[in-house]
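Would you mind keeping the following structure in view while I ask a few things?
Of the protein chains in this complex, one is absent; all others appear in place.
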Amino acid sequence: MLVVMAVAATEDEIQGVRRHIEKDGLTAHESRGSERVVIGVVGDVGLRKEQVMGHLAVLPGVDTVTPISRPFKLTSREFHPEDTVIEVGDGRVGGGGLTVMAGPCSIEDRDQLMRTADGVAASGATILRGGAFKPRTSPYSFQGLGVEGLELLAEARERTGLPIVTEVMEPSQVDVVAAHADILQVGARNMQNYPLLMAVGRAAKPVMLKRGLSATIEEWLMAAEYIVSSGNPDVILCERGIRTFETYTRNTLDIAAVPLLERLTHLPVIVDPSHATGKRWLVRSMALAAVAAGADGIMVEVHPEPDLALSDGEQSLTLEQFAEMAPVLDQIHAEVAGLAGETV
Amino acid sequence: MLVVMAVAATEDEIQGVRRHIEKDGLTAHESRGSERVVIGVVGDVGLRKEQVMGHLAVLPGVDTVTPISRPFKLTSREFHPEDTVIEVGDGRVGGGGLTVMAGPCSIEDRDQLMRTADGVAASGATILRGGAFKPRTSPYSFQGLGVEGLELLAEARERTGLPIVTEVMEPSQVDVVAAHADILQVGARNMQNYPLLMAVGRAAKPVMLKRGLSATIEEWLMAAEYIVSSGNPDVILCERGIRTFETYTRNTLDIAAVPLLERLTHLPVIVDPSHATGKRWLVRSMALAAVAAGADGIMVEVHPEPDLALSDGEQSLTLEQFAEMAPVLDQIHAEVAGLAGETV
Amino acid sequence: MLVVMAVAATEDEIQGVRRHIEKDGLTAHESRGSERVVIGVVGDVGLRKEQVMGHLAVLPGVDTVTPISRPFKLTSREFHPEDTVIEVGDGRVGGGGLTVMAGPCSIEDRDQLMRTADGVAASGATILRGGAFKPRTSPYSFQGLGVEGLELLAEARERTGLPIVTEVMEPSQVDVVAAHADILQVGARNMQNYPLLMAVGRAAKPVMLKRGLSATIEEWLMAAEYIVSSGNPDVILCERGIRTFETYTRNTLDIAAVPLLERLTHLPVIVDPSHATGKRWLVRSMALAAVAAGADGIMVEVHPEPDLALSDGEQSLTLEQFAEMAPVLDQIHAEVAGLAGETV
Partner (left out) sequence: MLVVMAVAATEDEIQGVRRHIEKDGLTAHESRGSERVVIGVVGDVGLRKEQVMGHLAVLPGVDTVTPISRPFKLTSREFHPEDTVIEVGDGRVGGGGLTVMAGPCSIEDRDQLMRTADGVAASGATILRGGAFKPRTSPYSFQGLGVEGLELLAEARERTGLPIVTEVMEPSQVDVVAAHADILQVGARNMQNYPLLMAVGRAAKPVMLKRGLSATIEEWLMAAEYIVSSGNPDVILCERGIRTFETYTRNTLDIAAVPLLERLTHLPVIVDPSHATGKRWLVRSMALAAVAAGADGIMVEVHPEPDLALSDGEQSLTLEQFAEMAPVLDQIHAEVAGLAGETV
């Protein structure tokens, strides 16, 4: 880290900062510019980093303290250059293929799920999504079928061969969800629910971690770091839009996160255009854009009769719309997969 | 709710919307303007509201569907005009007095907590705060003393007479925290952790609910609605800054939330300038501003030696700074308490 | 517009609102729901709209006043269903083709501009961009070559046949810029500079209007409305990223604006990934994503030696990188151009 001194810092204040650094067992490395002095802190700060920074920041004469290293390690491409490729069922997430997760927002009943599962399986989905435990903004909305929903998902997998991704909302649900699902999803609202991150970090199934509505990319990777540092290296990141001042769309899909994450981390990245936009007629364009930007896959909501859905009908594709979109995704993916090396 | 038809909507589409509304057992109430038709939906929608809106939104010829009623009920001043006043220890939160919560970010050891508790009790704090379970962005940071911290808090209460507020991070911790603390705090990152909201909603202690970093005021009240509808009417709201593009401060303290909430809800409102700003030298100004705006109280971090704090030292006041600030808060509170009726 | 009454509104207050509406020569259309009364305002409000809304909002018993119609008219697809296609030189912007604007951020000297112009012309650019008048955050940064830059642009057009787009910063510059350029660009910081909007609205050249850094789509269309209502129907919209809390990229490119604008307006839409991301290695991915989402074109910065650029070198493509990207844009455009009807 670097301690930037105020322009008016006195020699005594500069020496005070140096002594503070050395008392902590670290080395001060001074650089005198034309206006101010900058003091580099060299040495193994490790776990004490945040604390050391906080203390230095309030010493007399200090203007700001700036970290140099990024705070994520296990999820960082700098420390783990090779792509993480995750085995799910007979397929893989990451590693050059295109993952297409599709299915209903909420599982409503057996018929609705099986019709959707059959439909998306026939049209090229590679993973089936469906909500059994549902986080809802209002306590008065439909909260999901719970364990019954998990059992229906397992039946749909049996029938179609598609692996299952579904959300887990609290640590005590991890075991039952892991017993039924192939991928455990952590929702946007739980991105910084640390007990939950640690619980899925101890599970034996891959985890898909959605970006929080106002999470920076660095915080998102720190949340992934919680999971990986708890023992589970199989983390998939899912961009689903961030909150901005724009109100025509529910959220603003941050597609630039895709190539940015490709540089910062080795983990695969999926994009969810359904939740980001909240509008069915925006889903296809945004799915195509995500694939063109190099995403490892997309996740979309599909419902056999969106007008009757118990949740998020407004943003669900029909089976026909999904069937029409899927081959275009593959064509775009084929175009950009051929591009050599880094994205320019 | 209101269904706004597109300018180009045909008579058939308008009739289609009417039929859909009536099939749902509701009444359509049509209003023809110079450019378009608006159809009011009258009747008891209740729990189906979100679903009904979603279905109408995708019918042919529909431009937008707008809700009329606010989604929060139990927490709404429209349905509960009298202020909620919450008994805590021998004192009260809300009801005209000024609540001053003070204490360390994290409880680090017995000595640090007792020195802080004694100090803030002597200078006018009315409630002692202190973190035993700590949500930390990095898995490598200090995570709190846990149950040992709760026991130290209980000892500090014994010693000073101050009631205790401390954070609970997951449903399985609610019992043990409720056994030691007087107020259960739900942190900003957990504002939409629904299992946790329902768990504290079943507890027999008041709950202080912090605003999520990117939560709208409506979402925040919906989160409070989860707690109240689970059986616990004693909810305190705590504004702690929202995320914006500005980077000089950690977050942007939304002080206008104070008079706005006074109009929208009957629940008391506390402001936390320490977390909002992240900088010690901004805390006093923002605490004074919050009280001038009519807040029911403030919560600030205080540490006997901030330069040695294990967390958030940069934003903690010293005991001397707290002692100097407390009487000014009271003076400002006295000035504004005399103002008749609504804030202009 | 609709006047939503408070739950506790009295009959007198409801009648007061009705009388106020009728006194204004409008008709009140009342709808009584289970909780509250909603009063529709029918009649020709026209220019008085904002004012009428403001007055109703403060009457006793009124909760909120909601507009129904969108405020933009001339730029609205509802009132002008056919796509606007703009003739520029021998080519067109909009109408199904792909526009590729490329060139340096700032024109630095004759050699730099001609090398860039020759290079991008040879690789498939359809319009040459280049800044002569430069809006710079710092008064101490390079401010552009001014009229000399415009003359160099005209020479480059002569040489390559490519039409020219360049920025105009104030009303008094409009004539000289219009005398040299084929498209007048209004920059993001000037999106709500109304005297400038009216001045380019009186010019005889097409205008490219960049979205303001924190502009909603509605405000952006209102700014376009200023230009069109001043007499100039040839407006091109340019999405260039909005300001959010994310700091890894300079701005967040809002690609969903592309299909959204396709529905709301008949004007063509260009995307600028260079300014949005601020990082050269993100430009190609975002350009491909924009085209996949259905944009009418892109605008990118290209410099023969970005490491020596006087401005924005960090985000400029080399001539080789541009040449490599251009055919992929065409391929993606060909894939999505074949999609029937609305974007799902």
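Chains: A, B and C, in written order; residue numbering restarts at 1 for each.
We adopt the following convention: a contact is a pair of C-beta atoms (placed from the backbone, for glycine too) under 8 Å apart; a residue touches a chain by one contact, two chains touch by 3 or more.
Note that the structure is predicted; figures quoted are calculated from it, not measured.
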Missing-chain contact among A:H180, A:K205, A:R243 or A:H275 belongs to A:R243
Considering the whole complex, which of C:G43, C:G89, C:P233 or C:G313 touches the chain not shown?
C:G313
Given the contact definition stated above, which residue among C:A8, C:A57 or C:A179 touches the chain not shown here?
C:A57
Residues on chain C facing the left-out chain by the touch rule are 46-47, 49-51, 54-55, 57-59, 71, 135-142, 169-172, 189-190, 192-196, 212-214, 219, 222, 225-226, 229-230, 243, 280, 306-314
Listed in rising order, the chain B residues that touch the chain left out are 214, 216-218, 242, 244-249, 252-256, 258-260, 263-264, 276-277, 280-286, 288-294, 317, 321, 324-325, 328, 331-332, 335-336, 339, 342-344
Where the missing chain touches chain A, by residue:
2, 4, 6-8, 29, 31-36, 38, 40, 42-44, 66, 68-69, 78-79, 81, 243-245, 247
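The rule we apply is simple: only the chains that are shown with their structure count from here on.
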Chain nearest the overall C-alpha centroid of the shown protein atoms:
A
Chain centre separation (chain B, chain C; CA means) in Å:
38
Rounded Å distance, chain A centre to chain B centre (Cα mean)
26
So what's the Cα centroid distance for chain A and chain C, whole Å?
30
Touching two or more other chains in chain B are residues 243
